[in-house]
Structure formats: structure tokens, C-alpha cells
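Just below is one structure, and these are the notes that go with it.
Excluded from the complex is one protein chain; the other protein chains are retained at their positions.
Up next, chain A:
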């Protein structure tokens, strides 16, 4: 393989970053050109990017891969390395192509006067950029970063209508589940990098054999798959996807069917060369995929919301692609020419990935149109819309028939290929397939029957039957032209790919398959997708699907009680809710154990920890050696100041009023600053003096809020004894440390370095200030940041309390 470095560096990086840059200007544009729909300004970007990526098709098709590197944190091996091969390119084309259509669609879907368009498009661009970054990164850590960005933007988009309770619930659910997977994936990546000593995917692929024998291999595999499964909504982590349907329909079409949920599939495909040696990889992916397929399609049938049906159908289709990738992984185990059988599974996976994006995208958009023009998505209220929305009806028929696997649409082709792969899986002689292998084609077939049923439900329940105008909020009519264009384009692609599948074969699919199966050179295989294979078992399976599917659809009323076999409280959603509620209760319980709300309790914790940890350290290190040899003579001044400090400290203990203690505390502070003067530290003295002044003023201000000294617990003897012990302990420990640190000089003092270099290097004569602003300037930077945050925190806390007080008054 040939790599072209550097030349494309800027353009690929820019392509990834451009959505982020554009996103920065969207709020401005929204404000300036409020009368024009913001979407029009965003639309150009995915179109430009799509054209840009199509320019690579030829080059990548020839086996030339584009890569470029940009240093980020080179010392840790984390670099912004981009790498475009067939697989990345396919995803990039999907992201930008579907992205352009979705944005066009959203311009008509979202009202420019009622919706906060700028936030919507900022989130959408954020997503587009991160998704591009995800599929084009070669560095695992960068990939992870973009991965979490997609979770985050998905969260923001699901919660776009945040005033709805269901939106917030769905957003939180998706974030919790996908970020859980993301974190475990990060763990997997780190383990991988331990084994391979690199974060680069390409370099990891080079050491497949050595990795497989590593003891960490299985752990890393499991962790990474958890990430992929949560993201791609595989059973049992699929529960977040139906709730994500609370997002506006363009978002569901884009993120939750065409692109983001396929990130897990991308990851599995991308890392297949690294992990496919292991039989665990095959078993997990293939069985999770096939289970998801069956469960998703089975659950889709009982839904009554159009988008919910589509969500479960997406889940099942993702499972189908996943299982195909699993079967494709078997190809790596066969060195003979025969392996093309399993290669076909990978081809089918890639082909179905494209098909799914086209037909599911058009179906989502059609569902959005129905929702937009009738005011409901409930199939119990819909019906007979055929006459009102002929174009939407046509689009839905094309999409749904393709999804059901009917000829001549593209879904038929990939479904046939899927059956072929599942039948072939049983012929495998590895992985103990002879025992359980037969389940694969059976489950695939069962899943396809349910797929057929819900596809029919979508078309027939919505568009045929009795028209029920009294149940609709709006009088239905056909959508505006602009809203119809994107789904029409997708539906035409469904037909075009159906009739001419080989348009895709050599341009997009072959390079993508070559990226998933790098062991083979591209010349070794030629993909040819044909419609007619003769009277094979696949054909009979399809015929069976149609027959049984139609039968099930007609007899739906008779067998729908099947769905009540599993009681509701055992459903995964209920378990998720219970788990979440339990965790909330648990954390509240644990927090309440030690959070009393009294600052004195917290001070007790802090000081006790201080005494114990430092005391133990002193004792263990045997640091009690006190050397008084090298000390200056004690002068009268110091004695006087020490006596004043000690007396004041004792007086505070017996002070009857708080005002007295505040003033005496101030006196101690001033005395300390006199100490600094004596020891020739003018900077410290000055600072201490001013700080003391200001903190006394602050104390005086807070004075009103503090409780009276002689009240409540303070009078109890045990309480006083405790405090006395703790304060004595702190005093003793601090004194011991001071003495010990003076006696045990473990290393050369650093001050000479500053004395020598302050003027030479930093051009300053005041070493303290030079250290603050120059040598250790970063510390200062973060200190002032922390101080700023603290100030804002105090502001927020007090204002919040005030606001809550007024709120209570209003309620009463």
C-alpha cells in the first residue's frame, strides 16, 4: 500500500475542523439575518464537504490512502493523525451527504420564528465535525475524543426541546448509556496501547499476531466492544435509542439512524483486523448482532408511534450489520480462496450500511412529514392518508419495501446477501459452529419476518384504511416542495442502487471492504452484486418471509397477546429506571452519612485527616530528628512578637463575643506580618498585611450572619474537649513538621537557581514577583482561575439562596 503524507495534511484537517469553525459564527449569523432561515447558511458546508470527499473516490479506489499528521501531545504519543481509506471515505460521504439532505429538510421542518435555530445548527455542526473526526482519525485517543463529542452533541440534540420532560429523560438516558460505553472503550484503548505501545490504529494492525497472545487482549476486546455496542444500540443497551426519538425528526434521521449509531459499527469494522483472530470477537459480535436483529424487529411490531417503530427497526438493522461484520471476521481464518464466502459477509455489511442510510433516512423524513402535516405520529389515529399525501406515500412505499427486502429495491439485494452469509456461517469448521451455528440462519429468518411485518404496518396503517380526520390536529395536506426533495432524493437512490448496485461496488464498497480486510490486496477480489442467483435457499427464504409475514400481518389481532408474556416490570427500561433511582437513593444516603451541613464538621474531617496522615508519615519516615545547630540567635523582637501571638491566641479561647475574637485574630495576623518584616521578606509582609486588613473587613461584614457564640452545642463538654484535642493535634503536627523540615535537608535548596537566573532570564530583580509571573506563572494562572471560580461560586450560592427565599414567598 502506498501512503501519501503531508500533501493533504491541511485539507483533511480543515475538513474535520470546518464545521466547528462555522459553528462559531452561527449565533452571529442568526442574529444578523434573522429573517432568513439559518439553515440556508449552514447548508453549503456539507455540500462542499461532500464534493470534496467525492474527489477522493478515485484515488482511494486505486488503493492510495491519504494520511497526514499534526502534532498535538507528541510526548504522550497523541497526535491529530488523519487517515482516509475506503471505510473512512464511505462514512465521510454518508455523514456529509445525508447531512446536506437533513439540513435542507430541517429548513422546512423547523419554524424560523418559533425555534431557537442557532442552537440547533450549532449542535448539528458540532456533531458533523466530531463524526468526521471520528471516522478519519488514526489515533485512538483522538478518536475517543471525537466519539465523546458525538455523544455530547447527540445529548444536546435529543434535549433540544428541553421543556419537554420526555426529551430531558431521553437525553439523559442516551448520555448515560453511551458515555458508560465510551469510558470503557477508553479503558480498552489504553490497554491496547499498553500491548502495542502505540495509539495508532495502523501500527496496531501491523502487530495483530503478537497482540492476540497478550494477557490483556481479552479485557481490551471486551471493553472496546462495550463501547461499540452501547453506541450502536445493540441488545441489551438498545434501550436509549427509542427514547432518543424525542429529538426533532431531522436529528433522528441523521444521528439516530444514518450516522452516529453507526459509529459502533465503524469501530468494529475498523478494529476487525486487530481483533478478528479471536473467536470471542466473532461470537460476541455475531450473536449480539443477531439477537439485536430479532429483538429489535420483534419489539418494533408492537409500537404504535411511527418514530418508535423506526427506532426499533434501526436497532434491528444495526444488529443485522453487526452480525454480518462478525461473520466477515471469519474470513481472516481462512487462507484458501474459499474465504471469499466470508468476505461476502463483509461486502453485505458495507452494502447494507449504505442501503440502510438511504431507505431509513427517507422513511424518517416521511414520518416527519406525516407528523408535521397531521400533528400526530400515532398509527392508531392515522389512516387513509394516501389521497392527501401521494408523494409521501410513494416515498414510504419505496423505503418500507426496501427495508422489508422486496425486489427490485436495494434492500432486497443486501437482504439476500445477508441470508447467504448466515447460511454459510453454518458451514464454518471453526469456533464450534457445528453445534450452535444453525441458529444463525434461523434467527436471521425470524428477524426478517418481523421486519416485513412492521414495514407493512408503517405503509398500510398510515396511508391506507379509514381516514379519521376527527383524531388529527391538523387538516392533512402534502408537504412543501423543499421538505419533499431530500426524501425523494433518498428514495430515488434506493431505486438506483436497487437496479444498478454495481455502481457502488467498485467505487465505494471495494475500498471499504479492503480497509476491513487488509490481508487481501484489492486485485484479489472483484465484487459483483447480481439480482438473480437461481433457485437457491436464499430465494426460498425470501419467499417464506413474504408469505409468513403477510400472514402474520393479517392475523395481527390474534397473536398480539404474545407481547404480554414478559411482564412490564421485567422490561429493560424498567430495570434501567429502577437502577437509576436506586443509585440516586444510594448516593444520597452515602452523602448524608457525612454531610451534616455544618462547616465545623467538615473542618473536623479535614483536620483529623491532616493529623493522621501527616503524623503517620512523620512516624514512618522517622523524621523526628531535630537539629538546632544551624539557627540564628533569638532576638528580643522575636520573643516579644511570639509572646503577643501566644497570648492573643489564648485570649481568643476565652473571648465572650465574636467581635472581640475577630479583632484579636486580626492582631495575630499583623504580628505574623511583623515576623516577615523581621525575616526580611517585604513582599510577604506586605501581602500578609493587606490580606489581614481585608479579611478582618470581610469578617465584620459576615458578622451579622454568624450565630451567637454561646449557643447550642458549644457548651457541651465533650464537644469542647474534642475541638481542643484536634486543635492541639494540628498545632503539634505543624510545629513538628517545621522543626523537622529545618533539620532534614534532603536536597539542595532551589532558591539559588532563582537568585542566579531571575535577572538573566526574566529581566527582573524582585525574585518573588519573577517567580509568580514568570518561572511559575502557570501556577499563578491557575490560582487566579480557581479564585475566580470561587468568587463566582460564592456569588451563585448566596444569590441562589436569596432567589429561593423569594420563590418560597411567592408560593405561599
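Worth pointing out:
The working rule: a residue touches a chain if its C-beta (ideal position, glycine included) is under 8 Å from a C-beta of that chain, and two chains touch if they have at least 3 such contacts; residues count from 1.
Simple rule for what comes next: contacts and distances are computed from a predicted model.
Per the UniProt record, the absent chain's protein name among "ABC transporter", "Taurine transport system permease protein", "Cytochrome C oxidase assembly protein" or "Na(+)/H(+) antiporter subunit B" is "Na(+)/H(+) antiporter subunit B".
Among A:555, A:722, A:741 or A:785, only A:785 touches the chain left out of the display. Of the options A:219, A:698 or A:734, the residue whose C-beta touches the omitted chain is A:698.
The missing chain, though absent from the display, is touched by one residue of A:469, A:682 or A:731; that residue is A:682. Residues of chain A in touch with the missing chain: 682-683, 686-687, 690-691, 693-694, 697-698, 700-702, 704-705, 762-766, 768-770, 772-774, 777-778, 780-781, 784-785, 787-788, 790-792, 794-795, 798-799, 801-802.
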